[in-house]
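Removed: one protein chain of the complex. Kept in place: all other protein chains.
Right, chain A next:
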């Protein structure tokens, strides 16, 4: 018997490569959108900090903008610097 592949139609799930399942701010899964977005993925990206904590971009930006003085990571209280 010989098998030849003619066509491949696969189904895959995309995932953010993160060290956590859900966003520490909105408590939503990273694979879902933040509470203000309709669509996950491109429209609601995930931001990695230097402290290795990840948040939805929208969530962490809101948090940072609300901070008066130092921009701190809400998890570790270290200075927030996002990785590119």
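We adopt the following convention: contacts are C-beta pairs under 8 Å (C-beta built on N, C-alpha and C of every residue); 3 or more make two chains touch, one makes a residue touch a chain; residues count from 1.
Throughout what follows, contacts and distances are computed from a predicted model.
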Protein name as given in UniProt for the chain not displayed, "Trafficking protein particle complex subunit", "Mitochondrial distribution and morphology protein 10", "Serine/threonine-protein phosphatase" or "Anaphase-promoting complex subunit 2": "Anaphase-promoting complex subunit 2"
Message: Touching the absent chain: which residues on chain A qualify?
response: 1-18, 29, 31-32, 38-42, 45-46, 48
